[in-house]
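These notes concern the structure reproduced below.
As you look at this complex, bear in mind that one protein chain is not there, while each of the others sits in place.
Let's turn to subunit A:
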Amino acid sequence: MGSVEKPWQFNFPPFFTIQPNIDTRKKQLEAWCEYVLEHQKNKNSHSLDINEAHSAIFTNKDINRKLPMDGVQMVLEELRKKGHLEWKDPKVQKECLIMWRTPEEWGKLIYKYISSKSMINTVCTLFELANGDDTEGEAFHGLEDWLLRRALQTLEKDGKAELMSFDGNEGVKFF
């Protein structure tokens, strides 16, 4: 894990003040969202504690700026609207799941891999998909269980896959 490449905005002080101008703010939030996702992707992490993130992601000690808490919430809300974020407990909003690829995007990636390997109409276990030797090197290799299942559920909705369980194992069949 190398350190994330900081966007240029990170050293631009106004980046850390929520802009009152709507157009400017929109651009600002977009940049923040991208940065947060990039950061998570780099850490290959899917969960985020809002207080930890505040000092880890939303602070630039070099120019002595910190995005205020309401700004952080605004960024996270923006992520949620785009489908990248889910609160573990929507009432508390302290911890959240960050999906730098949405389940749909993961589903498409997996389906593309399956069809390229002509594995349509075959059944494989979830363990095989995420941790099997065959998928090593694929983007979804090592994907957390919950997210993998969510991704497959989106495929199921489109009628491209069917989740099944047998012998205490979970498997999926692609169509």
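Everything that follows uses one rule, which is that contacts are C-beta pairs under 8 Å (C-beta built on N, C-alpha and C of every residue); 3 or more make two chains touch, one makes a residue touch a chain; residues count from 1.
Convention: contacts and distances are computed from a predicted model.
Student: When you check the chain that is not on display against UniProt, which of "non-specific serine/threonine protein kinase", "Vacuolar protein-sorting-associated protein 36", "Protein brunelleschi" or "EKC/KEOPS complex subunit CGI121" does it turn out to be?
Tutor: "Vacuolar protein-sorting-associated protein 36"
Student: Which is it among A:Pro20, A:Pro90, A:Gly137 or A:Gly159 that touches the chain not included here?
Tutor: A:Pro20
Student: In the whole complex, what residues of subunit A lie against the chain that is missing from view?
Tutor: Per the touch rule, subunit A residues meeting the hidden chain are 8-9, 12-17, 19-21, 23-24, 27-28, 31, 64-65.
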